[in-house]
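Handing you a structure now.
Every protein chain but one is kept in place in this view of the complex.
Coming up: subunit A.
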Amino acid sequence: MVLPSHPSVKPAPEQEPVVPRVVVDVMPKPEILDPQGKAVLGALPRLGFVGVTDVRQGKRFELEFAGEITDAVLAEVHEMAETLLSNPVIEYYTVHLAEAEQPA
């Protein structure tokens, strides 16, 4: 199902200036119950979206840096993810560079 854009939505600018950015995705571990994901899963069929068999809800952090993203910066991002951004008891995280992303 493709919905037309709302008329007030302006198209995104052609090319944003590139800011060095690292993305940290944090997800509940598979064995941990995710009540928020369950709530979303329950809402989808009510809206007519059928076929989704599971939803897991996580968090995405976009970290911007002034300078180049070196291995040392990435190592520090992993440290941030382990100490603050995620709770390793119940969550796992992945780190990637934003530039590598392709729009869906």
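Criterion: a residue touches a chain if its C-beta (ideal position, glycine included) is under 8 Å from a C-beta of that chain, and two chains touch if they have at least 3 such contacts; residues count from 1.
Everything that follows uses one rule, which is that contacts and distances are computed from a predicted model.
A.B. asks: Pick from "Spermidine/putrescine transport system permease protein", "Carbon monoxide dehydrogenase", "Phosphoribosylformylglycinamidine synthase subunit PurQ" or "Small RNA 2'-O-methyltransferase" the UniProt protein name of the chain that isn't shown here.
C.D. replies: Result for the unshown chain: "Phosphoribosylformylglycinamidine synthase subunit PurQ".
A.B. asks: Of the residues A:Ala39, A:Val52 or A:Leu97, I need the one that contacts the missing chain.
C.D. replies: The one listed residue touching the chain not shown is A:Ala39.
A.B. asks: Which residues does subunit A use to touch the chain missing from this display?
C.D. replies: Counting only subunit A, the missing chain is touched by 28, 31-33, 35-36, 38-39, 84-85, 87, 89-90.
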